[in-house]
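Removed from the display is one protein chain of the complex; every other protein chain stays in position.
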Amino acid sequence: MSTHYTAELLPKEKVFRDPVHDYIHIQYRIIMDLINTPEFQRLRRIKQLGTSSYTFHGAEHSRFNHSLGVYEIARRICDKFVRNYPSKEPGDGLWDDGERLVTLCAALLHDIGHGPFSHTFEKIFDTDHEAITIEIITSPDTEINRILQQIGPDFPNQVAAVIAKTYDNPQVVQLISSQIDADRMDYLLRDAYYSGVTYGNFDLTRILRVIRPYKNGIAFDISGMHAVEDYIVSRYQMYMQIYFHPVSRGMEVVLSHLLKRAKDVYLDEQAEFRHTATFLTPFFKQTWTLKDYLRLDDGVLTTYFNHWLDEKDPILNDLAYRFVNRHPFKSVRYTKGRDDATLERMSALIERMGFNRDYYTAVNNSYDLPYDLYRPYQATTRTQIELVQKNGSFLELSQASSIVSALTGKVRGDERFYFPREITHNDEEAGINLFESLSQEFSTFFENDEILPTQQTGGTL
Amino acid sequence: MSTHYTAELLPKEKVFRDPVHDYIHIQYRIIMDLINTPEFQRLRRIKQLGTSSYTFHGAEHSRFNHSLGVYEIARRICDKFVRNYPSKEPGDGLWDDGERLVTLCAALLHDIGHGPFSHTFEKIFDTDHEAITIEIITSPDTEINRILQQIGPDFPNQVAAVIAKTYDNPQVVQLISSQIDADRMDYLLRDAYYSGVTYGNFDLTRILRVIRPYKNGIAFDISGMHAVEDYIVSRYQMYMQIYFHPVSRGMEVVLSHLLKRAKDVYLDEQAEFRHTATFLTPFFKQTWTLKDYLRLDDGVLTTYFNHWLDEKDPILNDLAYRFVNRHPFKSVRYTKGRDDATLERMSALIERMGFNRDYYTAVNNSYDLPYDLYRPYQATTRTQIELVQKNGSFLELSQASSIVSALTGKVRGDERFYFPREITHNDEEAGINLFESLSQEFSTFFENDEILPTQQTGGTL
Amino acid sequence: MSTHYTAELLPKEKVFRDPVHDYIHIQYRIIMDLINTPEFQRLRRIKQLGTSSYTFHGAEHSRFNHSLGVYEIARRICDKFVRNYPSKEPGDGLWDDGERLVTLCAALLHDIGHGPFSHTFEKIFDTDHEAITIEIITSPDTEINRILQQIGPDFPNQVAAVIAKTYDNPQVVQLISSQIDADRMDYLLRDAYYSGVTYGNFDLTRILRVIRPYKNGIAFDISGMHAVEDYIVSRYQMYMQIYFHPVSRGMEVVLSHLLKRAKDVYLDEQAEFRHTATFLTPFFKQTWTLKDYLRLDDGVLTTYFNHWLDEKDPILNDLAYRFVNRHPFKSVRYTKGRDDATLERMSALIERMGFNRDYYTAVNNSYDLPYDLYRPYQATTRTQIELVQKNGSFLELSQASSIVSALTGKVRGDERFYFPREITHNDEEAGINLFESLSQEFSTFFENDEILPTQQTGGTL
Partner (left out) sequence: MSTHYTAELLPKEKVFRDPVHDYIHIQYRIIMDLINTPEFQRLRRIKQLGTSSYTFHGAEHSRFNHSLGVYEIARRICDKFVRNYPSKEPGDGLWDDGERLVTLCAALLHDIGHGPFSHTFEKIFDTDHEAITIEIITSPDTEINRILQQIGPDFPNQVAAVIAKTYDNPQVVQLISSQIDADRMDYLLRDAYYSGVTYGNFDLTRILRVIRPYKNGIAFDISGMHAVEDYIVSRYQMYMQIYFHPVSRGMEVVLSHLLKRAKDVYLDEQAEFRHTATFLTPFFKQTWTLKDYLRLDDGVLTTYFNHWLDEKDPILNDLAYRFVNRHPFKSVRYTKGRDDATLERMSALIERMGFNRDYYTAVNNSYDLPYDLYRPYQATTRTQIELVQKNGSFLELSQASSIVSALTGKVRGDERFYFPREITHNDEEAGINLFESLSQEFSTFFENDEILPTQQTGGTL
């Protein structure tokens, strides 16, 4: 059962000017204090979109920026809920404003465990930003925890429970993580604003008008069906156009290989690793602690990469150069299974052109499930989006919207095969005309940005 | 005399999606190549507004972002000029499109010499971003120069001349630097967009409609007078509200003292400087070269600051902590001359509270001249803004606008005295209640954010 | 075969400030002259969205406004086409800029035949705005025709042919009317801007980048697939949320009954029709000419309605009051066939409450086909949207987009039964409590805004 926490109000509301929400409003001292911790300030040094800013140069915003936005949306929803749906007695399915504080803290801190280029970094160093988020909140060694403790000894656990989705009030959990939560609403709007595209725009004000609590979580007045539908389409569009952009993934592939090479070189006792990588060493050695993790940020990584430009190892050196100076790998779509043999042949060609295939080829898959029903027998279930009809009955979103229905339960995205751009780019000056015939053969394997089915390809091994 | 350069067109125009200008359009291969140089890509790692993002969290955009914008505005102006005012014979005061290439390159590269937190860095390490800009363009050691050379052996010098304002065509010079140039137009719009304020908005489309070339530079149709007036007011507002914000300057002061301390500690042979600062060492030792300079970026500096959190020197350590975790110094306005004695008394109090005044107090002045007439007898003259009347005669802007007239020739801004926030903030937990009486005395010196004239202050030394 | 027309350029480009496109640019004198005709100026007095402004108060813009917008989009497309895809020889499938003038005129004039509240008016008075558009363009009695004739004697016919879709160049036809044409692109953006919703926004700039001519019309680079997809979704959303809004249709129903009643009363020799309706008389009598038609506008109709508030006929008087003072009929959704008997019973109840069912009930259907393939064997075929792949082959849009596929070939909208609001609104003051039991019975027929299947309804006849 949730405890009702109270907290000190600031003598005067503070605001942060925000390009997406105009103002972020802070009424509680604890929110101000959490923002001022080193753990939270560190989010200023971690880009929200990782390598996407190499494709959309405007999208240089940080996770700090986004975390404030999620907090603000959660705050506005609490305001709507307490005004329009205040609980009168426990279990009436309405909003209990005693949950506000835990909601706001969870909203603000939901991404606190992110590190630099999280998704790539995690694969190489086996970190887990969600587990680290929980640890930052519950470990007595962080300032975040110290401040949360001021509210009550169990308060950090409550906040962590919301983020871990084990909190007992489903309304609070769903506000922070569900198929239409404060996190996603903020990042769609924010990433669209910063990248300069319009696809992520949906009608937040209208959604805030129709969102409402009910016994099992949050739902939406049916009058706002089209606003919710529009949000799902925006989400889908942003994934297709921004988050899955092949060029950003081409930088991710370079980054991934670069980190892997650095680790391999470091662990190779024969190799000489001259320059500093102090903060990364515990990760190479797999001895890292939370304190080590909190030392990392985008600047630390790129600074080390800059230093590695002077390293002797040619692969480390070359991959660092490609990342620092933005030379993404190129790619073509392929179909798993069907094209495996072709990929093998292409990789062999790449190797013949002098590239170590472990560090110079990659497959990269980007998939997203724009929306799904609740599917009780599946490993990962999702809370479906419910619409409330005039007579109080519920209607699941895809029943009301054929657009959503078309997107429901279908993963979207593609599989791509990555390789150095110069392989297909016949540039004499770059001195690779030696490989012209190999390069031409390589190009016969694909057309229209996609690998051709085997019978259509030419070339010989 | 300017040479007419030609350049290869891309087979297909390329675009960058931009939140301010919608698209940046690239037609020449050389522009693409310049963007792809390490020197230019480095601008991605340098924030446009330095410490301002600590006040306006949205304003995290880079100089890369802005440089593309300046290029795009210059490109649009060239398009307008060649369509509406094409030169028919030399000296007719119209636009000679042979100047396009040098204009576009100068626009793109005008900020290439900026380093991390330039204005602060320059004061400590005696660097000069304008001189470095020229050097990057003209030095045979840069990729920028190598690419510019492809157009012609003297082309780098021409581009540099535009930036240095020594180029013989005043139209080109004024497009890049004057009181209403492509640079300023972009940064006002861009900084406003990213910080989320409206003050920087002015009617760019209208200004692009009324801008025109004439014998001595660029001028504006009188029908667009109010659009130009609005631009001047926007510029003034952005300086007052964003660029001169006391809190951002409070971070600048911390940064400045931090860099100074690092240098002092490094040069102090007794001091132990354990951690790495590889890329900064040549600056401590004053032996830096262009190559050293190009290694620096925001991430390098903050990474070193992060390392210095482990340094022994308590001042270095403390200032690094303040910067990394955003603890700006606090400030009050003062009046030079009138308040000198008061400042001395305040500094003495600060010292009594245990702070080394060299590293824990500062004065910081922010001044700007929103607009000025051409004043021939002054050391620094400015090209005044000219309006073209229907009969072809000219009218200087402040003659037509009483708002501009009110801003003409008057510097704007303020002088502030900075000190650690905790001096006035009576926070028991911080353990400084020992100094409570000193702190109270300190607070008697100012009111309404301003130091009081001497006779009104209390306190004793 | 199309003739190449040329036209006089204005000495200086003229512009209209436009909130949607920033500026409308006019380069040809003929365009200026067409805008200045009485026929075109008349569009200022006809609202673009008819009764929608009674639901979305911001949407008060005129067809004048929209017509300029369509012209501007067509102009921008011509500019793109001539720059990127100029025809080199007849039949090469590229853009022949000799078509520009006819394209621009057709774009500007495509709606010139609209009258006040066209869709409603047409049903009552058997007018046809498309036929009238052609007539205005080709009849020697209009100023429009006189100006078009200046270009060439057959020019009016060419312009009319484009609008009638009989013009021989399919590129020109499809720019003006197809599933993604200048008309639709403008009205979606414009209606969204004025009504204050975001649904109609799509990425016009991107679509203008990827649109291209080909032999059989216009197509889109596959790189812009998601922008086209987004446009289709925007279109669907605008229909669902704005154009089909039940309240606007409730005003349409009132208007329709009002016009019908006026006509019936006028034609009824017994009835006394005191007040003026000069400009409507030829329509009552079915003797109208083009000149009569061009006298009508929104103001004329509402002025007559205002006069009719003094008419003796109580139905005319009452319906005029409802329209002038915005009292729309209320509605519920019904299913044709299934609910016919229920509708009959509801209408009977309404009659028992004292309302003439001919003037106080109505069914109103709103349907739209958001997108469709080309279906050769259907009466009305549509030009499908084609995407151009890298190797030049075509892909029909719904093959590439599952969202579009979900919308393809399916009509959207609903059927509604309309009746006076006071029937269900038990308002004592309105003096209808006499009918309270009838009113309660009436309400048993529907739930959740929809008529219940028969077995579920209560009530007796």
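Order of writing sets the labels: A, B and C. Residues in every chain begin at 1.
Note that a residue touches a chain if its C-beta (ideal position, glycine included) is under 8 Å from a C-beta of that chain, and two chains touch if they have at least 3 such contacts.
All of these numbers come straight from a predicted model, not from anything done at the bench.
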Partners of the unshown chain among those that are drawn: A, B, C
Contacting the left-out chain in the complete assembly, out of C:Asp221, C:Asp298 or C:Glu396: C:Asp298
Which residue of C:Lys14, C:Arg29 or C:Arg44 touches the chain not shown here: C:Arg44
Touching the absent chain when the full complex is considered, from B:Lys14, B:His226, B:Arg357 or B:Arg382: B:His226
Residue among B:Gln389, B:Gln440 or B:Thr454 that touches the chain left out of view: B:Gln389
Interface with the undisplayed chain - residues on chain B: 197-199, 201-203, 222, 226, 229-230, 233, 236-237, 240-241, 389-391, 393, 402-403, 405-407, 410, 447-449
Contact set of chain C toward the excluded chain (per top definition): 16-20, 22, 36-38, 41, 44-45, 53-54, 56-58, 60-62, 64-65, 68, 193-197, 275-276, 278-279, 295, 297-300, 302-304, 306-307, 324-326
Chain A residues that touch the omitted chain in the full complex: 15, 22-23, 205, 209
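Here is the rule we go by: only the chains that are shown with their structure count from here on.
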Interface residue identity across copies chain A, chain B - same or different by half: same
Inter-centroid spacing, chain C versus chain A (mean Cα positions, whole Å): 43
Chain centre separation (chain A, chain B; CA means) in Å: 32
For chain B, residues contacting two or more additional chains: 22
